[in-house]
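Before any comments, here is the structure.
Excluded from the complex is one protein chain; the other protein chains are retained at their positions.
And then chain A:
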Amino acid sequence: MASTWIKPSTRPTTIDDLVNGVDRYNPTNLSILEDYLYHQIRSEEYDCLANLAILKLYQFNPDIYNPDIVINILIKALAASPLPDFNLCISLLDERTAPSHLDEPDPLPSTLPQLKDLQNLLYRCRFPAFWETYLSDEFENLRDNYTVEVTGFENSIRQVAIRAVTATFTRISSERLGSYLNLEGDGLVSYVKSLGWEIDSSTGTIIVPPNPDNQIEATVVQEQIKLPQLTKLISHAVKA
């Protein structure tokens, strides 16, 4: 599973060479990586390590820093929760004075706390609160200018919720799931169907298909005695 995180199947070879080699430090390659980010945004793909490479170039060359790119990377990373991608991105963002070469004021300082809030809510699985915050008035700027560009942003957040629900539940009521996904009624039904889950129409409960996480059984970890442990014993017996 981690291998797809390290190298997504959708990553083209040029990007792969760039990320794995020394060329990632070359600022002239920045445009290639930025284009790749826009590609990810438009086609619902995600490549964490390539985006981190962009942030690292910004770290070393503050004069080519582009706050919009940073915000887009952070938005993409939100959808990867509970993986630590968002935190990794923040680790590479240094505090710095507003760079003078920008035409408009730097939007990052105002959006960053908002994004951090959203990430916190997602990590703590507070999904209803997440939707509430996200759809509130204060976040209008974020919604209108940034997340609207990212194709399938809301669906990717729903995926986060689905991952958490799949692991924890075998059956879940529709209202609860609806509140996590910010869907209801027919929207909810069609979404659940698209996941391939069943709805028990009499009670409105949704059945979560079995997976390694939600099948639990009590195990007793038995000790296994292996032959190598007994070699000394047996050889002594044979010798003597």
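A few points about this structure:
Criterion: contacts are C-beta pairs under 8 Å (C-beta built on N, C-alpha and C of every residue); 3 or more make two chains touch, one makes a residue touch a chain; residues count from 1.
Operating definition for what follows: contacts and distances are computed from a predicted model.
Missing chain, UniProt name from the options "WD repeat domain 74", "Sorting nexin 2A", "EIF3l" or "GPI mannosyltransferase 1": "EIF3l". Contact with the undisplayed chain is limited, among A:His39, A:Arg126 or A:Arg143, to A:Arg126. Of the options A:Pro12, A:Pro62 or A:Gly187, the residue whose C-beta touches the omitted chain is A:Pro62. Set against the missing chain, the residues A:Ser91, A:Ser110 or A:Ser190 yield one that touches it, A:Ser91. The chain not displayed touches chain A at residues 1-3, 5-6, 20, 22, 25, 48-49, 52, 56, 59-63, 82-84, 87-88, 90-92, 94-97, 116, 120, 123-128, 164-165, 167-173, 176, 179, 205, 213-223, 225, 229-230, 232-233, 236-237, 240.
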